[in-house]
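A single protein chain has been removed from this complex, and every other one stays in its place.
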Amino acid sequence: MKIVMDGKEVAAERGQTIVEVARRNGVYIPTLCHVPALEPAAMCRICTVELAEGRRSRLVTACNYPLRSDAEIHTDTPLLRQNRKVLIELLASRCPGSETLRELAERYGADLNRFPAEDRQCIMCGLCARVCERVGGNVLALCGRGVEIRVDTSFGRLSPTCIACTACVQICPVNAIRFEDVDGERRVIVRGKEASRVPLRRCTSCGARFGPVIDLVPVLERAGESGVPPFNASVCPACSRRNLARRLAERHFEQHAVEPRDAGEES
Amino acid sequence: MSESEAICCQEPEVDFVVLDRIIHEEFGGRREKMIMMMQTIQRHYRYLPEPALYYLAQVLGVPLTKIYEVATFYASFSLVPKGKHLLHVCTGTACHLRGSGGMVRHVAAKLGIAPGGTTPDMKFTLETVNCLGACAVAPVVVYDDKYYPQANVGKLNEFIEKANAD
Partner (left out) sequence: MATATSVVPDLAWTKKISSPHELADYRQALLAGMDPDAPCIRVCCGTGCKAVGSLDVLEAMKAAVAAAGVDVKVMPEVKRTGCHGFCSRGPLLTFQPQGLFYQRVTPGDAAEIIQKTAVGGELIPRLLYKPPGAKEPIAKVGDIPFFAKQTKVVLQRVGRIDPFDIRDAIAAGAYEGLAKVLSGMTPQQVIEEIKTSRLRGRGGAGFPTGIKWESCAAQPGRHYVICNGDEGDPGAFMDASVMEGDPHAVLEGMAIAAYAMGSDRGFLYVRLEYPLAVQTLAAAIRQAEDLGLIGRNIMGTDFSFRTSISTGAGAFVCGESSALMSSLEGKVGRPRAKYIRSTEKGFRDSPSNLNNVETYANVPAIILRGGPWYTSYGTERSAGTKVFSLTGNVHNVGLVEVPMGTSLREIVYGIGGGIPNKKELKAVQTGGPSGGCIPIPSKFLDINVGFGKLAEIGSMMGSGGMIVMDENTCMVEVSRYFINFLVEESCGQCTPCREGLTRMKETLTRITVGEGREGDIEMLEEIGTFTNSFSLCGLGTSAANPVLSTIKYFREEYDAHIHDKKCPAGVCKPLFYYEIDPETCTGCGLCRKRCPAAAVEGEKKKPHTIHQELCIKCMECYRSCKFDSIRIK
């Protein structure tokens, strides 16, 4: 299989997507809704490239197009640059102030203020909903349809199934999801609106709040790790480290018959 | 789930025997038939009551978000109760060319509701439909399941007056 990308022949394996091949060969293709860990959804369309297989030339999305035969790919033609520019300008109107979009705008000469801003704090890449389905508790989904599609919880209520894993917080490219730990609860806040409240464990050793109280069994099942015993600590990670250190020290001093110093006073 | 229980208590009108009949007898409890189950539930209650969807999620073993997604995606589903009288205005191309858009705007302005909305007294719901396939007699409206060919603003005023007089 011979793959030519922007004029250079590149190494590729059958079935690899164009983005995979590009990344491996150091060719830049912009993406907004793609992370390698999740099945590509081709929603943002910014990764669209020109592909010629045989005589036919067409536009395909690089994130999910599997290469199966000889192909010639152009990742940065004037046509692509022009359309990417429009795409960024359109997205900027619904998510002004996004650092990610500002960087892309610079690259493609897009005017971030071309269209009147209507701040929805979201570029609808759908990553949060996809990661939530994959590792979380099926809390966030793409609700509604048409241009009014939005990320929301069922009935817009606090979700009873959230495991407060905060994967959505980590994955959002425009930082529209955050979490805060207050009053013994973890609150996941999507575009300024609370999506869930999950109680946090209290450390039996120091009394501090840590990690959410959740049933991990379904999560492990979904991740294909059903045999793994769920994590069920009652001590926070800091205390757990401290306790371990103390035990090791005690053993050391027992063996060498030296009076132990108080471990708690270590800095 | 404490939340779902709380909601079920708020809306006791959902009859689980009815739901079981729809889910199991009519559609064999098959996940693929979920959309048709929801349609049947909607026909029964004239909307999709929240507890019914919680129950559906439990019985089918489908995450509630997936059901909520479906309920908000398809235009025919409603999560809020409909009014006593239902007016559908066809906004297909043929009807549009003969002024159905103006009729929708007229009713919406007169009742102070948007298309898809219901008056606060629950008497009247205004909806639009993309095409009823009766283009020859455009513009068409359907009021309480009866077709009215070649409708006009005057006709719609009659419906509103009649509904208000009820």
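As written, the chain order gives the labels A and B, with residue 1 at the start of each chain.
Just so we're on the same page, a contact is a pair of C-beta atoms (placed from the backbone, for glycine too) under 8 Å apart; a residue touches a chain by one contact, two chains touch by 3 or more.
These numbers were taken from a predicted model, which means no experiment stands behind them.
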Residue among A:T31, A:T61, A:Q121 or A:S159 touching the omitted chain: A:T61
Hidden partner chain, touching residue among B:E13, B:E32 or B:D166: B:E32
Given B:V18, B:V59, B:L79 or B:V153, the one touching the chain that is not displayed: B:V153
Contacts of chain B with the absent chain, listed as residue ranges: 30-36, 38-39, 66, 69-70, 73-77, 91-94, 96-97, 99, 101-103, 106, 129-138, 140, 147, 149, 152-154, 157
Residues of chain A in contact with the chain not shown: 40-46, 48, 59-61, 64-66, 79, 82-83, 86-87, 90-91, 93-94, 115, 123-124, 126, 142, 144-149
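We adopt the following convention: only the chains that are shown with their structure count from here on.
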Whole-Å separation of chain centres (CA-atom averages), chain A against chain B: 37
Chain A to chain B touching residues, read off their complex: 133, 138-145, 153-155, 157-158, 160-161
In the complex, chain B residues that touch chain A: 1-4, 50, 63-69, 72-73, 79
